[in-house]
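Quick notes on the structure that follows.
Complex shown without one protein chain; remaining protein chains in place.
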Amino acid sequence: MNPKRKQRLLLVLFIVFGVSIAVGLTMYALSQNINLFYSPKQIVAGEAPVDTRIRAGGMVVDGSVKRDPNSLAVSFDMTDYESTVTVQYTGILPDLFREGQGIVAQGKMDSSGIFQAVEVLAKHDENYMPPEVAEALEAAGKMPQPEAEVFNK
Amino acid sequence: MSFDSFSDFLAMGGHGLYVWLSYGIALAVIVINLVGPVMARKQLLADLLRRLRREGNN
Partner (left out) sequence: MAENKKWLPRWFYQMASPRWCYEFCGRLLPWFVVAAVLLLGAGTAWALAWAPADYQQGNSFRIIYIHVPAAILAQSCYMLMAVAGAIGLIWKMKVADMVAKSCAPIGATIAVLALATGAIWGKPTWGAWWVWDARLTSMLVLLFLYLGVIALHSAMESENTAAQATSVLALVGLVNIPIIKYSVEWWNTLHQPATFTLTEKPAMPMEMWLPLLVMVIGFYCFFSVSLMLRVRNEILHRERRAGWVRTLLEKA
């Protein structure tokens, strides 16, 4: 390869790797801010700021959903299989909200350790299937659950 | 067929607006990316031909 071309090739490689390293270091430094939500483990460990609006994500614990018969108030527990946080929310839940599925809530931790949510979003996984397949899996108890690491990076 | 009738097909179980809007935008993007260059080519050939004729007459 002639020397000028080699020089330009080196320039190209330098740009790509230089920028990658710079960006990589920045991402590492900011990683906590790049996460969209705190996991229950982080909240229980006190890593999430109290009294500020944050997002928390986890899987809705089976049997934990309690709805108030007279209003839209609802409470449920969310877990990352290591810790569990109780969430209270007043409003319409997304269509895909159900036990055994993931959610991402926005709100504040109150002084009693309950997450007061102002918004609840459904976080679905990448398992798509037709209704018949889903019914069969549910009946056999083999419905895929979201993995812990989805909430705990 | 996943649908029992044409009106079911259009309604998409209540999600009709979302689905048809998405497919509509996709169609628009595909058409723009095909019609655009084809029309540009016609224009370009016409321009170049005109210039060629003009130079031929000088």
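Going in written order, the chains are labelled A and B, and every chain counts its residues from 1.
Everything below uses one rule, namely that contacts are C-beta pairs under 8 Å (C-beta built on N, C-alpha and C of every residue); 3 or more make two chains touch, one makes a residue touch a chain.
Because the structure is predicted, anything quoted here is derived from the model rather than measured.
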* Asked: Where does subunit B touch the missing chain, residue by residue?
  -> 1-3, 9, 12-16, 18-19, 21-23, 25-26, 29-30, 32-34, 37-38, 40-41, 44-45, 48-49, 51-52
* Structure fact -> subunit A residues touching the chain left out here are 1-2, 5, 8-9, 11-12, 15-16, 19-20, 23-24, 27, 31, 34-39, 57, 94-96, 101, 104, 119-131, 133-135, 144, 150-153
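Just so we're on the same page, only the chains that are shown with their structure count from here on.
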* Which whole number of Å gives the spacing of the CA centres of subunit A and subunit B? -> 38
